[in-house]
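One chain of protein is taken out of this complex; the other chains stay put.
Up next is chain A:
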């Protein structure tokens, strides 16, 4: 009874929301309408890009109209969840990477049909963010984003390429300028834990083997990665880096951050002479990955059309502009990125070797509640990296009921 009322309330609220938000998309009297949910436009220009792509799609598919519903990013997951619960989900929509495996497990999104696109269409890292815990794909990437090494050109003339060089450069900077930290070492919070797998991959490791049900972040590559961060701390004291915007204020020579920071720094700190390089690595270049995927919901009656639309967003001709509108980089290997310049080169190089997060529904919670505290306990010196990660891996195994 109470669920029926909840359902009706949610449905009514969503219908009201749909009429309010979807003003642009007139339903075609005949033919089919495809509803697609996405985040609200980041900029007016981004809105124009999406509008053009929508029109192009309608032109190439006569009789089809695409209705795009834009929802503020902060409310998106809750609204989408309620819509799925009330069986009023759209045909297709954007879905945050770590949610794909959750929705896949629920059966609320469709598996990607076999042979939908030729091999090599998408970057592997980006495509793998669409894996379910069963090792099948449940969505297509739209854009991707990753972190790289920002360096202050005055303090670091040429960026370090390896871990050893990174430690050396950080030490040199701090020795020459005791008030300046070598690098802003990430912290043991959810954000630091998100960046960590990219560093682990740089030593040839992975966080977990999901199909094999094995936790791998107590293995040497992860321990070495955490040891690297711990080793950097003496030349990068937190007393300096905990200050507001240390890299921007010239108090830290290097930091790990994403493309979103480039325009902000250029605008707010025009005097800062900086550039971006790929992350230093131990055995092989590697990085982490974030960004948006798109999925087709199980309740749709237009599955074929929905997949067509998702392919359209990710094709070689459109994906450059679509990804840029979403604030990321193209996921199609043949798409042309919009941005140019050394920073974009660095991020692109990074994304070619990006590793997706383990595709398991509980990953966000493990990231926040287990890995983040482990990183922090190693960085604060309360445990060695090996102890911290061994303990964290044991907790994760207990949580998941895995033995490996």
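What we mean here is this: a contact is a pair of C-beta atoms (placed from the backbone, for glycine too) under 8 Å apart; a residue touches a chain by one contact, two chains touch by 3 or more; residues count from 1.
Going forward, contacts and distances are computed from a predicted model.
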Which listed name, "Multiple sugar transport system permease protein", "ABC transporter", "Tryptophan synthase beta chain" or "TldD protein", is the one UniProt assigns to the chain that has been left out? "Multiple sugar transport system permease protein"
Touching the absent chain when the full complex is considered, from A:112, A:370 or A:389: A:370
Specify the residue from the set A:31, A:113 or A:190 that touches the hidden chain. A:190
Residue of A:51, A:134, A:209 or A:242 touching the missing chain in the full complex: A:242
State which residues belonging to chain A touch the missing partner chain. 2-3, 5-6, 77-78, 81-82, 84-85, 102-103, 106, 108, 187-191, 194, 238-240, 242-244, 251, 257, 362, 364-365, 368-370, 372-373, 376-377, 380, 395, 398-399
